[in-house]
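Mind looking over this structure? Questions follow.
Missing here is one protein chain; the remaining ones are kept as they sit in the complex.
Labels run A, B, C and D following the written order; every chain starts at residue 1.
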Amino acid sequence: MARIGVFVCHCGENIGRTVDCSVVAKESAKLRDVVYSVDYKYMCSDPGQIMVKDAIKKHNLTGVVIASCSPLMHEKTFRRAVQETELSPFLCEMANIREQCSWVHEDKVLATKKAVDLVRLMVEKVKRNTPLEPIRIPVTKRALVIGGGIAGIQAALDIADGNQEVVMVEKSPSIGGHMAQLSETFPTLDCSQCILTPKMVSANSHKNIKLYTYTEVESVTGYIGNFDVTLRKKARYVDDSICSGCGICQEKCPQKKISSEFNTGLGKRPAIYIPFPQAVPNIPVIDKERCTYFKNGKCKACEKFCDRNAIKFDQTDEFINIKVGAIVVATGYEMYNIGKNNKNGIKGYGEYGCGEDPDIIDSLQFERLLSASGPTFGEVKRPSDGKVPETVVFLQCVGSRDKAKGMEYCSKICCMYTAKHTMLYKHKVHHGQAFVFYLDIRAGGKNYDEFVRRAIEEDGAIYLRGRVSKIYREGDKLIVKGADTLSGSQVEIAADLVVLATAITAQPDIVPLAQKLGVGYDKYHFLSEAHPKLKPVETNSAGIFLAGACQAPKDIPESVAQASAAAAKVLGLCSATELEREPYVAKVYESTCAGCGFCIEACPYKAIDNKAIVNRQGKLIKNVAYINQGLCQGCGTCLSVCRSKSIDLAGFTDEQIFSEINSLFV
Amino acid sequence: MNYGYFPGCSLHATAKEFNDSTKLVCDKLDLELKEIDKWICCGATPAHTTNQELGIALPFANLQLAADQGFDTVVAPCAACFNRLRSADFEVKHSGYTAERVGYITGSRTDINVRILHIIQLFRDEYGYSRLKEVFSKPLKGLKVANYYGCLLLRPSLVMKLDDPENPVIMDELTNLTGAESVPWAFKTECCGASLAIPETEIVLDLSKKIIDSAKNAGADVIAVACPLCHANLDMRQKQIGKKFGADYSTPVLYITQLLGLALGIDPSKLGLDSHLVDPYPVLRAKNIL
Amino acid sequence: MHITLNLSSGAFAGEIKDISGANVFDCYQCGKCAAGCTVGGYIDDTPTKVIRFIQLNQRDKALDSRTPFLCAACNTCSERCPMEIDVAKIMESVRILALKEKRKPERDVAVFSELFLGSVKTTGRLFELGLTAGFNLMSGQPVKDAELGARLFRKGKIAIKPAMSGNKNVKQIFDKSEAVSGSSSKEEKAEH
Amino acid sequence: MSQHKETIKHDFEPNIVAFVCNWCTYTGADLAGTSRLKYEPNVRIIRLPCTGRIDYNLLLKAFESGADGVLVSGCHPNDCHYNLGNFHARRRFTVFRQLLDFVGIDIRRIQFAWVSAAEGAKWAQLVTQVTNEVRELGPFTNYKRISELSFPYKELEPEPLEEVTA
Partner (left out) sequence: METLQNIAQGLLERGDVSMVIGYTPGTIPGKTKTIFARTPEAAQKLTFNENCVNNLSIYLTRQYGNIGEKPVALVVKACDARTVNVLIQENQLKREQVYLIAVPCNGVKDEHGVEQGKCKSCAQRVPKDYDALAGETPAPVEIDPTLRFKALEQFDAMSPDERWEFWMKEFEKCVKCYACRQACPLCYCERCITDKTTPRWIEPDTSTAANLSWHITRAFHLAGRCIGCGECERACHQNIPLGLLNRKMAKEVFDNFGYRAGESAEAKPVFADFRYDDKEEFIR
């Protein structure tokens, strides 16, 4: 016979204000099998927990219902308390009378009635709970870091320094990401490459880091502690074990006029190329689409001149299988392009000429113009004719905060880097004038607002509060038609160069990866964290963590901080030899299973297989489903496709749910 | 297929050459336009900016007339009429509340389905560029044209659905088909002030000047338009503009249908080239087109 | 300029929403409409500011603004608004309300519309000569555009007689529109 | 969904059962609470790991037990904690709804929604909407009628013990 105890928490005023807790306790006492019920101000406090423990002993309770906050909040607390008695922690259930009752209702009578119902449901459920044993799973002490930008590098280094192995994957030929493209960084104006390259080098040389560039994630299976990952190492056509990175191939390549990705189209590169001088690894890659040999079958200039015979035209993609225990996703962002050909749902800027005018550039391009390693060696020269622009107009919020273009969010970093741009521009072109069209200056951060003020006060940037309606060319000049809402006027500026702070958008190919990983994403395709406040680096897939701008627009300090946080999570995970997992897994009743195989097909984890039942003579009696408890994550999809009800799910058994429903309305 | 033709008030008065050229070109292309009997004014801008119901009921009444007369498509050369007809149709289709009111005002049913096309759409979508290319007999080689779309033809783009509101190409494509060269320029979708011409003439003079300047700077010999209001402001006001700004303004402004008519070898005087205030003949002769 | 704010601060915005369907609180005052406004050089308040007046419930300031009357209805603002607000329609609504209350901050434009519609009401179609002559008379500039008129006349572009006369159906549309419009939005508002 | 709505007394308060997944909707409902959004108190949530676990039996049983309305909610497509559970559920519900409709159960009484962990506001709005809609439909009496008709022996059940002894 079940003996259930009900403990009703007031949560101070939080529950007590709307739910009459003493009534709930009294009503609970009337329920069949409830032998003890009580209400108390703070059940989660030490005295509250002691109360529960004492009652379990004194009344020989076989099950406990805590009516308080959400189980997502305190289930662990109370189960731990219960565990300290003789009772299994899985014989404790929570009735959520705070988040889903007292906080959302105002009528005390109805809220109390609902609270009583919620308790009754849980009493019915807990009566049918069984003591379960947590599942222990081994942990592979190796992490995968996807993405080799600053976030990925930082996470990899922190994990590696914590003495755990890291496999780092970068889809482009070199690590470094967007940060490698930047000139100086706000708010200190220190050189981006100067602070980044040492980290790139140590990521490459760290004994605990195995680096794969020009490599993508092909597939991911498994679960926390035990992921099986297949990587696709794309053919570089250069043997990275032989190549010394001398660069002679680049020099000899007859194709010289390919627009350089690293220089955002402002510079040129050959068909065989090292993306930038400080690239890590310093090994070239052949752009197959543009290579003369691959196109016409003739050339091989690079091969001829390579004295180490490192060029391998017959190289193919290579697949590498690795086992890891945790994954850090640090895939970064991409700048929104104002052109017509954009991702679905995002429109171009026809009013700004759809990016067809060479002197309307985006901020990343301007970074390259400012950068000493850039196409102009740090001199600000406009792309159309190489003239030094004397009037530069900066537009913030291009695409961002723009419902019509499909991006309603703030890109967060543009206010700061635009202020930086105006400063760096002024430092290089002393007689030049920078104008900035902005909507709001968002400069929250240490020394951030001071930085923007400096741009305005010391470096003379004129800030105009308003958007720009149209940009068009008139001879040598670009006419910028904007507004200054502070004076309530239209503003027209004849500019030499226009720089657009375009929105930070998710990586265009992030969705397939997210689906491989089972990580959620929002409508803008930024990856979803498990909790906006309390689990900012976790995802809803255990063992997979986020770092950097793949989650939302972020600046460098934030990306680095989140990367280190993700690394701490990974190290925490690796510090245990075994993981405990809630034993909510499904099991098959073989005697009634007809072996139809629906569950095998439907299982998202491929955790179910056929099992042949044979008699003593070895003759097949029948086939039934068999669930691998290690792979089962407990979603219960198999139950719903099982017609004979031959599968059940621990923790959410048919009987438990059935009696919950049955006790709903009395 | 025959099309219900809605000329609108201007085409029966100041823009009669638009009317003539439209009819001649369509005749030549065997596109049968039949004027909607007893059509009424679409109300233009004054109606919808004074009384919303009126601004929808007037144009919608014409769609009802067209439907009653058995037309399933209405063609309007005037950008303003086209805009009002499309807008009225859009509002009635998208709001039951509006439909009910318009039904009451016009005393006629509102669940009608009439396609509304601008004349240039007729050439693009119904006749087709490939066929057009074949029928042009007299290429306008060497003529540089600034195609001026203005506002009402394109915006609101959600309702007009004619072309890209910022970088439209339809008139340029037609121009290029005639053998003339359309020049890229910045003011093709700016507004000339249209309905303000009479009450706020000065504004219109300023706006029109900027447009003509931009076209001239882009190297255009003539400006092509598809709207009688644009034409009125750009052509008729050039002398006044010249006076106001102390410069000579004599850039011919032609209707796109006149250009097409010339390319089809239609007599220029029949196309109404004589009725412009800025005489286009000198330019056309200089380019050996006439 | 001084503005006092009080409890009923959303009232005017509601009125505008009933006519235009646009929620002025979507506007975050970015000024893109002002930036591209065709008549930006001639208006007193930018469209952004007119919307601000509506947001702040400044009925008089909005209705007495010349801007909605000088609006060329070219829709540039609506087309480019990042918040997809139909700004032109808001201007139209302000103007309709101003006319209803016989406010005419821009008399000439109001008179022109009146004459235009008057012409259409009596003849079913616009009689351009009558309109221009009438406007010039009423606006006290009888010889305005006279020279232009003479040139147009010579080109055969001006009809001397109205095209159609006395279309009954048109008069009915005008009368009923006026009646419907008078009762407008009130019931609708009650419904919401 | 106004925050400070005065409580209106209705003649009929519907009983609504919500079957929700643990990861998205249950968390979203928690978020509605944390954000102190107000909604109608008619819904009783039954927490399940995933919409994939929500078999048609549960929905049917809910109606049998006296629910006036049933709400099923889980993660948006591609957002499922278990990757695919909701896709399977979506397929089943598409057809099951039609079956209920076919035998004459008003399918406005059974509603489906995707509510993510971030959509507390959507949850609050959803519950209020569904409650109002079901309230409008009135009590679900179909089952009571067929049960009453064919349970004549119910009346023959023995009197409660206390009364006999008294």
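Basically, a residue touches a chain if its C-beta (ideal position, glycine included) is under 8 Å from a C-beta of that chain, and two chains touch if they have at least 3 such contacts.
All values reported here derive from a predicted model rather than from experimental measurement.
K.L.:
Please work out which displayed chains the absent chain touches and list them by label.
P.N.:
For the complete complex, the undisplayed chain touches A, D.
K.L.:
Touching the absent chain: which residues on subunit D qualify?
P.N.:
With respect to the unshown chain, the touching residues of subunit D are 56-57, 60-61, 64, 77-78, 84, 87-88, 90-107, 111-114, 126, 142-143, 146-147, 149-151.
K.L.:
What residue numbers in subunit A mark contact with the hidden partner chain?
P.N.:
For subunit A, the residues touching the absent chain are 591-602, 610, 622-623, 641, 643-646, 654-655, 658-659.
Quick note on the criterion: only the chains that are shown with their structure count from here on.
K.L.:
At what distance in angstrom does the C-alpha mean of subunit D lie from that of subunit C?
P.N.:
Each chain's C-alpha centroid was found; their separation is 51 Å.
K.L.:
How many angstrom lie between the centres of subunit A and subunit D, each centre taken as the mean Cα position?
P.N.:
Their C-alpha centroids are separated by 33 Å.
K.L.:
By residue number and range, which residues of subunit B touch two or more other chains?
P.N.:
Those would be 165-166.
K.L.:
Give the residues of subunit C touching no fewer than two other chains, as numbers and ranges.
P.N.:
If we look for residues of subunit C contacting two or more partner chains, we find 41, 76.
K.L.:
Go ahead and list every pair of chains that touch.
P.N.:
A-B, A-C, A-D, B-C
K.L.:
Quick check: in the complex, which residue numbers of subunit A touch subunit D?
P.N.:
On the subunit A side, the touching residues are 70-73, 96, 98-101, 103-107, 110-111, 113-114, 117-118, 121, 511, 514-515, 518, 520-522, 528, 531-532, 540-541, 584, 602, 604-605, 633-637, 639-641, 649, 651-652, 657-658, 660-662, 664-665.
K.L.:
Inside the complex, what are the residues of subunit C that reach subunit B?
P.N.:
Subunit C residues touching subunit B: 19, 38-39, 41-42, 70-76, 78-79, 86, 88, 92, 95-96, 99, 106, 108-109, 111-114, 116-117, 120, 124-126, 128, 131-132, 135, 139, 144-145, 148, 151-152, 155-159, 163-164, 167, 169-170, 172-174, 176-178, 180-181, 184, 188.
K.L.:
Contact residues on subunit A for subunit B in the complex?
P.N.:
350-351, 353-354, 472-475, 479
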